[in-house]
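Data block below; observations after.
Of the protein chains in this complex, all but one are displayed in their positions.
Which chain is which? They are A, B and C, in the order written, and residues in each are numbered from 1.
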Amino acid sequence: MWAFLHRFASPPHFYRRAGAIAPWLGWICLGLMAAGLYGGLVVAPPDYQQGESYRIIFVHVPSAWMSMFVYVVMAGASAIALIWRIKLAEVIAIESAPVGASFTFLALVTGSLWGKPMWGTYWVWDARLTSELILLFLYFGVMGLYAAIEDRRTAGRAAGLFAIVGVVNIPIIHYSVEWWHTLHQGPTVTKLSAPSIHVSMLVPLLLMAVSFKLFYVTVLLHRARCGVLERGRNAGWVRSLLARTEPE
Amino acid sequence: MTMTESLVDFFRMGGYAFYVWWSYVVVTVVLALNFVLPMLRHRRVRRDLAQELRFADRCDEP
Amino acid sequence: MPQTELHRDRNPLLEAVDLSCSRGHRTLFENLALQVSGGEVVQILGANGSGKTTLLRVLCGLQPPAAGSLRWRGRDMSPGAPEVYAEVQFIGHAGGVKLDLTPRENLDVAIALGGRPTGTTVATALARLGIGKFGRRPVRTLSAGQRQRVALARLLTCASLLWVLDEPFTALDADGVSIVDAMLYEHIRAGGAAIITSHHPVALGRVTPRPVSIDAGA
Partner (left out) sequence: MNAFIAIVRRDLLLAMRHRAEAANPLLFFVIVVALVPLGLNPRRETLELIAPGVFWIGALLATLLSLERMFRSDFDDGSLELMLISPQPLPLIVLAKILAHWLVTGLPLVLAAPPIALLLGLPTSSLAVLLTTLVLGTPTLSAVGAIGVALTVGLRRGGMLLSLLVLPLYIPVLIFAASAVSAADGLPVTGQLYLLGALAVLSFTLAPLAAAAALRISVS
């Protein structure tokens, strides 16, 4: 197992393997997303309470799940990069940050668009939305730190360390925001969680969740190929790769 | 319910058309950007590196 | 340049095996092999920007190399290993001297950080470097050469096997150079070693440093 991982982690291998896998994952993700959307928008019955507006959960909830999932993957990859000094793990961590930030932004936008019909205002200091907002700041922190430091290697390791510090703080922040929210609970705030899930709603939701995960992996593979290329610009394999494709 | 009526009803989303469709539009746009931008960046990086390589060969830097 | 290896009985103090370093995307040097044994002074020669300072910082473990490995007394040197730091003294360009403190206060802190005082008192160390009477004035009021001497005084007050000095002679006058030359001489006679960098070869009276060029890799 370790030998395979080590071989896969070597940039040239990764560059080729990722190039091969990415298109397949892309198509599977598209298929699942189409099925999920069809199931969610057409098949699923309207909710007895919220009518049709609840259909936003098919993008809101998967985005929220993904925003958290990507941060944990980023922190994990950063830990691997810092402890075992694997360049590929550092590239994966750094390239995941923008995708995670996009999912967090989507969770916030869809959350507030869903909040308007339900609570009458676009933004409510609901515990989960507030945690998402803070998570977005943490993402900007990682990306800001990476962009601020000139040397790519130092920048990658510093941003990775902040991702690890962030992942340790997320449960603390989430708990304190939940606690703070119950302290100042508005009288009629209904929970943002999905209404009691009927199977006809659950299936599309899961389909969308899986397709979002595949989307993340596909985009990550593309971005990581770019990162690996940039990182190894004066490495031998990059020279031979480029010389081969653009013959003099 | 004729075809067009059910279609119109589908897009009305029980009066919440604005919120539902706008959130789906935003999701589609952001996901599309996330998919397309790395492609462009990849092409640009390859072009820059290749060009850099060619420049290096031409003035045979040590 | 063939490696004229004086075969010591024990392993060399510090050994770098095909070390390579880069700054940003530019590779400074590649597969550089370097061996430093007790009782010798190695002088790293190289043009500006050839990575001399980076090499010194890598040798002291301040900076991880892009590739290659370092061995301290034959054992692999994991970065940040305390047993190595107890033996190494590094004086960089900035010298590590606080301008608002007096030389005495600076040296007291250095001793507390260094961990192994040599018994030479702060006063004698400062006197040895010719700045005995400035001991109680803020370093801010001293000249660049005198500040460099305050930093160098650290070598006398903290025991260490390997001195890593980045351009120690630039701010020093002839008198200062001869003092450092004497210090180096005593240090290597006591079995210590030193790595120094300098733009131009320095006429050292008693010590003949072994030049190592950073480009050729020796």
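We take it that contacts are C-beta pairs under 8 Å (C-beta built on N, C-alpha and C of every residue); 3 or more make two chains touch, one makes a residue touch a chain.
Everything numeric in this text was worked out from a predicted model, so none of it was measured.
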Contact list for the unshown chain, restricted to visible chains: A, C
Hidden partner chain, touching residue among A:I21, A:A148 or A:L202: A:A148
Which residue of C:E30, C:E105, C:E167 or C:D215 touches the chain not shown here: C:E105
Selected residue (touches chain absent from view) among C:Q63, C:S178 or C:S213: C:Q63
Residue in contact with the excluded chain [from A:I86, A:I134 or A:A243]: A:I134
Where the missing chain touches chain A, by residue: 82, 134, 137-138, 140-141, 144-145, 148-149, 154, 157-158, 161-162, 164-166, 168-169, 172-173, 175-177, 179-180, 183
Absent-chain interface as seen on chain C, which is shown: 57, 60-64, 79-80, 82-83, 85-86, 88-90, 92-101, 105, 108-110, 112-116, 138
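Following the convention adopted for this analysis, only the chains that are shown with their structure count from here on.
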Central subunit by CA centre of mass proxy: A
Whole-Å gap between the CA centroids of chain A and chain B: 16
Mean-CA-position distance for chain C and chain B (Å): 55
Residue numbers on chain C that touch chain A, as the complex places them: 23-25, 27, 64, 66
For the chain A and chain B complex, residues of the former touching the latter: 26, 41-42, 46, 51-53, 55-56, 59-60, 63, 98-99, 102, 105-106, 109-110, 113-114, 116-117, 215, 218-219, 222-223, 225-226, 229-230, 233, 238-239, 242-243, 245-246, 248
Complex contacts: residues of chain B adjacent to chain A: 10, 13-16, 19-20, 22-24, 26-27, 30-31, 33-35, 38-39, 41-42, 45-46, 49-50, 52-54, 57
